[in-house]
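As you look at this complex, bear in mind that one protein chain is not there, while each of the others sits in place.
First chain written, first letter: the chains are A and B, and each begins at residue 1.
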Amino acid sequence: MSEHTSQTANHGGHEHHVTPPIVYVAIFITLLVFTALTVGASYVEMGVWNPVVAIAIGVVKATLVVLFFMGVKYSTKLTKLTVGAGVFMFIVLISMTLADYISRAWGRW
Amino acid sequence: MSDSTAIAHGAAETPGHVHGEHPPYQRHHFETVEQQADATNFAMWLFLLTEIMFFGGLFTAYLIYRNWYYPAFVAGSHQLNIFWGTANTAVLISSSFTMAMGVWCAETRRKGGLVLCLVLTFILGLVFLGIKTIEYSEKIEKHHVPGFHYSLQSFLNPDSDPEAKAAGDKPLPLDMARHTEVYFSLYFAMTGMHALHMIIGISILGFMIFRAQAGAYTTGHVTFVENFGLYWHFVDIIWIFLFPLLYLISRHQ
Partner (left out) sequence: MSSTIVNLPDQSTARIPKVNFITKENGLLSWLLTGDHKRIATLYLISITFFFFIGGALAGLIRLELLTPQADLMATDTYNKVFTMHGIIMIFFFLVPSVPATLGNFLMPMMIGAKDLALPKINLLSWYLYIAAGILAIYTMATGGVDTGWTFTTPLSTHYVNTNVLTTGLAVFIAGFSSIFTGLNFIVTIHKMRCPGMTWFRLPLFVWSNYAASLLMVLGTPVLAITIVLIALERTIGIGVFDPAKGGDPILFQHLFWFYSHPAVYIMILPGMGVISETISTFSRKRVFGYTAVAFSSVAIAIFGFFVWAHHMFIMGISNYAVLVFSLLTMLVAVPSAIKIFNWAFTLYKGSITFETPMLYTFGFMGLFTIGGMTGVFLGSTGTDIHLTETYFIVAHFHFIMVGGMLMAFLAGIHFWWPKWTGRMYPEKISQLAAVVTFIGFNLTFFPQFILGTLGMPRRYAAYPPEFQVLNVFSTAGATILGVGYLLPILYLTWSLKYGEIAGNNPWQATGLEWQTQSPPLTENFLVTPIMDHEAYDYEWLEHQKEKEVTSV
């Protein structure tokens, strides 16, 4: 049979992790709880923190989906890097475009 | 290259290629079935990267206009039905759960379980689209579709509009009321693009249910189900952000 040097065989040594259903159930319930939380939070007056809290809860929910439903917690470094690259580019697009808009009427945003 | 340093590729170079060397679903340009699974999984992740950037443009537009026209966005958001929105969020999260369970069934070779999970996911997807249809038709009735006889009445005169009245909205000045059209543009663009991805996903699910029933995914070859699962979860994540951004801008007064 063929032998592979571990430098190039990305598929060598990576065990395919099967997540037990109980984890999925726990994540499912957590996501529903956070959904209720975000709806509730929108009824509470928090001034400038409202959108922050909403996005933060969204990020937590998305992270749970990515890590557990999509299995990234148990995936290769390459997959994690890919997810990170996507998030990074998304943030670059938004933040650098916003940099223009924020600074247009500086002080009057 | 000299023979002493070459690796023989199994039976590939002999004519009358023997398929016993590797599973029938392994393509010939791959050395092993793990390499194929790895490569296709990575390819799906890269495709999801393109989807992040695709929706990214819409999120950028949303962030800018929400900050420019906050009162208009609040008024627009109050026109959305929080019950349906929350229901849809719960529906999608449940469909992600059933999809993840489906992948588990495929991995543990439970054909019946897989088919059940795929069918549930399919149904939940249809429920989502059904609720979306209800919401969209309501928007059409109230003339809140940009470009097509868009009506400012609900925002100039909130008492005439049950949703605006219930939320306790104050009348908007004319130019800010006009900017609600930008809110609805983004609402339809973002949810419409999301719904399009749902439709594509549901269609593929339909195909997968037939193939799953035939046992295609429960013999060890789970990559199709896994990779589709990634797509489905991604569409769910988009909605996880769309929901608070569009429906929950400000429900407090």
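Some notes on this structure:
Definition applied: a contact is a pair of C-beta atoms (placed from the backbone, for glycine too) under 8 Å apart; a residue touches a chain by one contact, two chains touch by 3 or more.
Since this is a predicted model, take the numbers as computed values, not measurements.
If you put the hidden chain back, the residue from B:22, B:78 or B:179 that touches it is B:179. Remark: the residues of chain A touching the chain excluded from display are 2-5, 7-11, 78, 85-86, 89, 92-93, 96-97, 99-101, 103-104, 106. Against the chain not shown here, chain B presents residues 1-3, 5-9, 12-13, 27-31, 35, 38-40, 42-43, 46-47, 49-58, 60-61, 64-65, 68-69, 72, 146-148, 175, 178-179, 181-182, 185-186, 188-189, 193.
Everything that follows uses one rule, which is that only the chains that are shown with their structure count from here on.
With centres taken as mean Cα positions, chain B sits 15 Å from chain A. Across the interface of their complex, chain A is touched by residues 7-10, 31-32, 34-35, 37-38, 41-42, 45-46, 48-49, 52-53, 56-57, 59-60, 63-64, 67, 82, 86, 89-90, 93-94, 96-97, 99-101, 104, 107-108, 229-230, 233-234, 236-237, 240-241, 243-245, 248-253 of chain B. Of all the residues in chain A, the ones that touch chain B in their complex are 2-3, 10-12, 14, 16, 18-21, 24-25, 27-28, 31-32, 35, 38-39, 41-45, 50-51, 54-55, 57-58, 61-62, 65-66, 68-70, 78-79, 82-83, 85-87, 89-90, 93-94, 97-98, 101, 109.
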